[in-house]
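All protein chains of the complex are present and in place, except for one that has been dropped.
After this line comes subunit A, so read on.
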Amino acid sequence: MIMADSGSSEEAAVIGNTDITSTESENNIINTMVERGTSLLKKMEISVAEAEKRTGKNTVNMQETYTVYLIEIRQAESATEGGTPAAPDTLWRRYSEFELLRTYLLVTYPYIIIPPLPEKRAEFVWHKLSADNLDPDFVERRRVGLENFLLRVASHPVLSNDNIFFHFLTEEKGWREAVLDTGFQDKVDSRLKSLSAMLRVKSPDRRFTALKQYSDELNAVVSQLLRVRARVADRLYGVYKVHGNYGRVFSEWSAIEKEMGDGLQSAGHHMDTYAASIDDILEEEEHYADQLKEYLFYTDAVRSVCRKHELMQYELEMASQDLAYKKQQKEELVTGTVRIFSLKGMTSKLFGSESQEQRESRLSALEQSIEEGIEAVMEKNTECRDFVRAAWEDIERFKEQKDKDLREALISYAIMQISMCKKGIQVWSNAKECFNKM
């Protein structure tokens, strides 16, 4: 496994140790990114350290409460000299700025699967978990998600070199203007938003079709898994908490018994412990759910790349069609045959042909148009080919990343289950001993 190779992390990656916690597992993933990655993460350590509530006026001049996140940049140890480590550079960003950054990246690098942001609103919650955006647990999980996002971008071979991204991390003021100055919003194609099948591509690229199908399947199954997980969590919570009632009743019962009293009382305490243990267990599991959610949102990014390719392919086909049509027209004009119906052609046939001069001017206009058309097609062709090449490079990279991350996630899930079982064994062994003393 890659983990054993990674060097620079402070938290040691552990292998062969079933007591690895999910934090360690996450560090393993980060270490992977560092290794894979590139200049940016080798120079600096990025973290989203804190979250704070602010109030201010929004765009329609109304008071609102929102959360800001503190981004910390530390120069990597290798960059600093021995002695006291330098203080980190910090700045505050709110969620909407992250969104803006991501939109910029989506438009600027259409062939890249852009890492997703953590969910805007809590979904797939089990009932004890708050769906409130201002809930501290939700804010905390979002903080982690935002940090993850930055690390993913910073470790991406292409995205990490982007200037706007660099400024996002380093310049608090003026960043918004800088992004808008790039004029990326003009490139946003509204057609991408619509999911309709209006764009019918004549000869679709089979690889992209397969990818889109896979992405849809993954989306469906992970959504299903998250839903089931939420329900299972709910039920498990119920089971553990009801055992807490044993604690109370045993305690009361022990008061009226002589020989049985002590055993009952202490057994009751263990029942209370058992009931309380579920909170930590499910909190850890939330982490696993977040890992699944990241890939759920990734499917949207994958789909988006497929759509962009579709659009490109469509435009290429349109341009080719257009060119073919013009060539046809020219041929007809030259040979005098009408294969394609045109009003002008008909009227000239009916009302007498045009003059030689008119014909010649039309011909040259058409030839010009054909020239332009040929260039356009060539351009689109090149664009398309470049897109496909770059996209597939990223897709392969993504697939490898996904396989590794999700395998790690499944392993960490198994570790969580093991931990839960060990706790259960402990509690019930203790309880059994108490019952034996009854």
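What we mean here is this: a residue touches a chain if its C-beta (ideal position, glycine included) is under 8 Å from a C-beta of that chain, and two chains touch if they have at least 3 such contacts; residues count from 1.
Note that in this section contacts and distances are computed from a predicted model.
A.B. asks: Between "Sorting nexin 7", "Glutathione S-transferase", "EF-hand domain-containing protein" or "Nodulation signaling pathway 2-like protein", which matches the UniProt record of the unshown chain?
C.D. replies: "Sorting nexin 7"
A.B. asks: I'm checking contacts with the chain that's been left out. Which of A:139, A:201 or A:260 qualifies?
C.D. replies: Among A:139, A:201 or A:260, only A:260 touches the chain that is not shown.
A.B. asks: May I ask which residue of A:209, A:245, A:321 or A:361 touches the chain that does not appear here?
C.D. replies: A:245
A.B. asks: Using the document's definition of touch, tell me which of A:96, A:224 or A:328 contacts the absent chain.
C.D. replies: The single option touching the absent chain is A:224.
A.B. asks: Taking the full complex into account, what residues of subunit A touch the chain not shown?
C.D. replies: 1-2, 15-16, 18, 214, 217-218, 221-222, 224-225, 228-229, 231-232, 234-236, 238-239, 242-243, 245-246, 249-250, 252-253, 256, 259-260, 263, 267, 402-403, 406-407, 410-411, 413-415, 417-418, 421-422, 424-425, 428-429, 431-432, 435-436, 438
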